[in-house]
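Below is a structure I'd like to ask you about.
Missing here: one protein chain of the complex. Every other protein chain is in place.
Per-chain residue numbering starts at 1, and chain names A and B are given in the order in which the chains are listed.
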Amino acid sequence: MGSAERMMGKLTARRGERVLGWLTLAALAGSAVMSLVIAPPDAEQRNAQRLMYIHVPSAWLAYLAFAVVFSASIAYLRTKRTRWDRLAAASAEVGVLFTALAIALGSIWGKPIWGTWWTWDPRLTTTAILLLIYVGYLAVRKLPDSPARKARWSAVVGIVGFLDVPIVHLSVTWWRSLHQGPTVRLLGESTIAPAMLAALLVGVGAFTLLYLYLVTLRLRVGRLEDRVLAEALSPRVGQPPESLLAEAGEVVGSG
Amino acid sequence: MSLIRQSAVIAAKDLRIEVRGRYALGAVLPFAGTLLIAFGLSLGPGRTLLQETAPGLLWLAVLFASVLSFRQAYQSESEDGAIEGLLLAPVDRAAIFLGKAVAVIAALLVMEVVVVPMVAGLFGLSFGREPLTLAAAFVLGTIGLGAVGSLFGVLTESPRAREAVFPLLVLPLATPVLVAGVKATSLAVGGRGGEAGSWLGLLVAFDLVFLAAGTLVFGYLLED
Partner (left out) sequence: MDSLWGYAIAGYVLTALALTGYVASLFARARRAGARAAAIASRRSAGPRQ
């Protein structure tokens, strides 16, 4: 590819990223209006129930992000192409954000409803364990080892972790069901009002766009950080290799 | 040589190392004992609380013991470059995973035979009511821990991983074993072993998933 074409490719990619960014912002703004203004307060939970419009989408994206990590990890182990490893890393980091957010929001929502910050609700507990598995994934990526090895190791964590989550969920659900305490479910069984359902769906859509945007950004960061390493390792005249590797290490080591 | 045969050879090698070095008996078992006494001291001396928490504390001790055992199992490979020798041999990578798992599982089971009566004594419980359910819970749970630990134990080659990353990975992944193992054990102790069926089933499912997954992906961990 000629350098002119490469530059055009980069510009369109950046433009696309910017457009996606503004679209995401607009979607989030619209979702906020629907959630905070248009949707009515709940009969029992009153305005605390509005947390559903950000908690549920966060949780959904947390699990979707992990599914992407799972798929990208398999793709990487099979094809050895860096792009899949980069996607897995990006989705994992973004996934951690959504998972932590989902847990925090679930806890804040639960406080007025349950009267306490935590009741070992099976879905929240499984999500907490998911967070720990993600964190383990990221910790493996940060080990001081060769990039290829870290990529392979973390891919295995991503695959095995994802397979474990349904089993964890099942075990925690059974475990919790043994103690039918007076805990009220955050999401009640009763049918949901149409305005609430609409707000929820808009929220899910906005957060999905947000996930795509964050992953796009994170992929760009990944490409740039890989480029630093590539630049440092390419042959050069007159520069002692250790200093270049050190420079590269300062940037990539933080990735 | 079939996969089973190869795994058996590797398991035998690891067990021989264990018998000669006595790491499990010499260090991990005393560690488990110390841990249980520490639990007793921090929660006791009231009998009721100790009796209620005994199954949980017992399984926590087994969980930590498994982490230590796998660290050691893979450590012996890094010494003197033994792992290169293993990799050069025409051995299926999965056989290393299965063989090491079998060896550590065997060592842990032996440890459990000592530790369970110890807990019975320290915490005032009778484990003799439903011996079959109890044995099933421990065997199936230990197999599960063996699969997880043998798979990620490879990571302990990296010194930093040895410290915190390996336990960080094992504990959340092994949650179903902890939950199901404790519940099944409590039911067995309470004389309600018949109700433990679903928990034991969960353990079987966990074991199958992790043994299968481990067999398939272990090779990728050893690639370089």
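The rule is simple: a residue touches a chain if its C-beta (ideal position, glycine included) is under 8 Å from a C-beta of that chain, and two chains touch if they have at least 3 such contacts.
Only a predicted model underlies this, so the values are computations on that prediction, with no experimental measurement involved.
Considering the complete complex, the chain that is not shown touches A. Per the touch definition above, the residue from A:L105, A:A151 or A:V165 contacting the chain not shown is A:L105.
Mapped onto subunit A, the interface with the missing chain covers residues 32, 36, 41, 45-51, 54-55, 58, 97, 100-101, 104-105, 108-109, 111-112, 210, 214, 217-218, 220-221, 224-225, 227-228, 231-232, 234, 236-239, 244, 247-248, 250-251, 254.
The rule is short, and it goes like this: only the chains that are shown with their structure count from here on.
Rounded to whole angstrom, the centroid-to-centroid distance between subunit A and subunit B, based on C-alpha atoms, equals 32 Å. Residues of subunit B that touch subunit A in their complex: 151-152, 155, 158, 160-161, 164-165, 168-169, 171-173, 175-176, 179-180, 183, 198-199, 202, 205-206, 209-210, 213-214, 217, 220-221, 223-224. Against subunit B, in their complex, subunit A makes its touches with residues 77, 129, 132-133, 135-136, 139-140, 143-146, 148-149, 152-153, 155-157, 159-161, 163-164, 167-168, 170-172, 174-175, 178.
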